[in-house]
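Let me begin by presenting the structure, written as structure tokens, before commenting on it.
For this depiction, one protein chain was excluded, whereas all remaining protein chains were kept in their positions.
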Amino acid sequence: MALKRFGISLDEALLERFDALISRKGYANRSEAIRDLIRDSLVREEWEDGRKETVGTITIVYSHDKRELADALIDFQHDFYTSVLSSLHIHLDEHNCLEVIVVKGKARDIRRIADRLIGTKGVKHGRLTLTTTGKYLR
Amino acid sequence: MALKRFGISLDEALLERFDALISRKGYANRSEAIRDLIRDSLVREEWEDGRKETVGTITIVYSHDKRELADALIDFQHDFYTSVLSSLHIHLDEHNCLEVIVVKGKARDIRRIADRLIGTKGVKHGRLTLTTTGKYLR
Amino acid sequence: MALKRFGISLDEALLERFDALISRKGYANRSEAIRDLIRDSLVREEWEDGRKETVGTITIVYSHDKRELADALIDFQHDFYTSVLSSLHIHLDEHNCLEVIVVKGKARDIRRIADRLIGTKGVKHGRLTLTTTGKYLR
Partner (left out) sequence: MALKRFGISLDEALLERFDALISRKGYANRSEAIRDLIRDSLVREEWEDGRKETVGTITIVYSHDKRELADALIDFQHDFYTSVLSSLHIHLDEHNCLEVIVVKGKARDIRRIADRLIGTKGVKHGRLTLTTTGKYLR
């Protein structure tokens, strides 16, 4: 991994505010914080182009009283077993479960899988988080 | 306006991708693109803290056939005349109008004004855009 | 415009919370609030499919001291005069201007125009707001 160094110029007052922000967020230094902004802009573009291979996490909350739902979710994951990397299940309380499903594939296919899961009867809330394979991000 | 220059280091492959992205987006150079990312992160924080004075634009689409709606929107803007800076009205077609209302004030008050406008009967679609007074951004 | 009526069922406690939310937001009744949620879901889909004709507003904040920038923005709008419907200019303070540019066209072309404008040297902050022609929304 070859590091490259370059300079950027910024108004002093603006830099002061940015330094305050990154210290509140716990960044070690400016390079680290700016790298994060750059990487996030690249991930966002990756998702705009639906054909790139990427990774998403689907978070759903549902009531486990609905036996058929749990079964449907498991069936569903098996249908897409080539895309679903893994999943995590948490008992939030006696009724509610949270499940995170990590999916790898083309951005537009991941969106479709998320739509289906979130639209399943009994799912109270669902969201797709757009992340990345990390391959080209250093 | 005092400019300050500092160096940041970035993996070479990552920098190549970022350079490709910023050329697609039409940036003149890296400094300019990174300044934009920094300023946007500051504006986002400004809006998380509801008490800061800032600027928002509210975009609504509605059918001008509804005479009462147009009247209600004008009344509304007069009620908040200390906050509403200006507005722009466009005839999209024979039925549909688009109106952009620029509002200045505390973030949470602007949100409240936007909720009211967007919730007005007859408004088909509405959105609040979070921007800034630009004062501390250089 | 033919209205159609249909029933939906909702848990009582959930309905109570929704009623509280829509009264805070100033909606006249549930139908109105639910229509807004439905229309917004349709607009979001319109923008995911880049080829649909739609409308966006681009909000930028910049310092008017930069004469060349103002010129560049005007030139730019003339280059895209078939897409730019109108624009609004506000003097935020002695230095800062806010400009809202309303653009009509295919979603992906509007995104491209927004990228260019926001990336123009001297623009401090910019955002694209995704809205709609309103044509099929009633």
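For reference, chains read A, B and C in written order, and residue numbers begin at 1 within each chain.
Criterion: a residue touches a chain if its C-beta (ideal position, glycine included) is under 8 Å from a C-beta of that chain, and two chains touch if they have at least 3 such contacts.
The structure displayed is predicted, hence computed values, not measured ones.
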| item | value |
| --- | --- |
| Contacts of the hidden chain among displayed chains | A, C |
| Positions on subunit C contacted by the hidden chain, ascending | 1-15, 17-18, 21, 30-31, 34-35, 37-39, 41-42, 45, 136-138 |
| Subunit A residues touching the omitted chain (full complex) | 22, 24-28, 32-33, 36, 39-40, 43, 55, 57, 59, 61-63, 85-88, 90, 92-93, 95-96, 98, 100, 102, 104, 115-116, 118-121, 123-127, 129-135, 137-138 |
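The rule is simple: only the chains that are shown with their structure count from here on.
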Partition of the remaining chains by touching, absent subunit B: A | C
| item | value |
| --- | --- |
| Maximum centroid distance from subunit B, chain identifier (CA atoms) | A |
| Between subunit B and subunit C, centroid-to-centroid distance (C-alpha), Å | 9 |
| Multi-partner residues of subunit A (at least 2 other chains) | none |
